[in-house]
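Omission of a single protein chain aside, the complex is shown with its protein chains in their original locations.
Our next item is subunit A:
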Amino acid sequence: AASFERRVLRSAGEHHYLRVRLELPDGGARPNVAQFKQLVVSALKELHGEVGAALPVDVLTYEEKTLSAILRVVSSGLVKLWSALTLLGFYQNRRCAFRVLQTSPFLLALAGNSRELVL
């Protein structure tokens, strides 16, 4: 009888992708893409210091109208980024909140969202 060997690789790829939306309930000027990235990096810097601010985070897409973006981060930094986004409270002295809508180690998985499925 032949013997089989099964290999399971648990590495989920080197990047994680997050679809986030910034909520500004008090209205006002909307940040452009550079200010958005500056906001993300400053959130990391507050919670995780220089090491956090040096984490390679990329803004892949940004829509100024809905203030939603797709962020890419190295997999080892996902916890740091997500916790920093969660604890960010203010943007230019206005209240703000980050809502994480989808997250996946594969960018393609962010294309389909069963929450917005219209049956």
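By our rule, a contact is a pair of C-beta atoms (placed from the backbone, for glycine too) under 8 Å apart; a residue touches a chain by one contact, two chains touch by 3 or more; residues count from 1.
Just so it is clear, contacts and distances are computed from a predicted model.
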Open item on the list: Can you work out the missing subunit's protein name as recorded in UniProt? Choose among "Transcription factor TGA1-like", "glutathione transferase", "Monocarboxylate transporter 2" or "Ribonuclease P/MRP protein subunit POP5".
Closed with: "Ribonuclease P/MRP protein subunit POP5"
Open item on the list: Touch as defined at the start, partner being the missing chain; which of A:Glu5, A:Glu50 or A:Glu116 qualifies?
Closed with: A:Glu50
Open item on the list: Suppose we count only contacts with the excluded chain; which residues of subunit A make the list?
Closed with: 44-52, 83
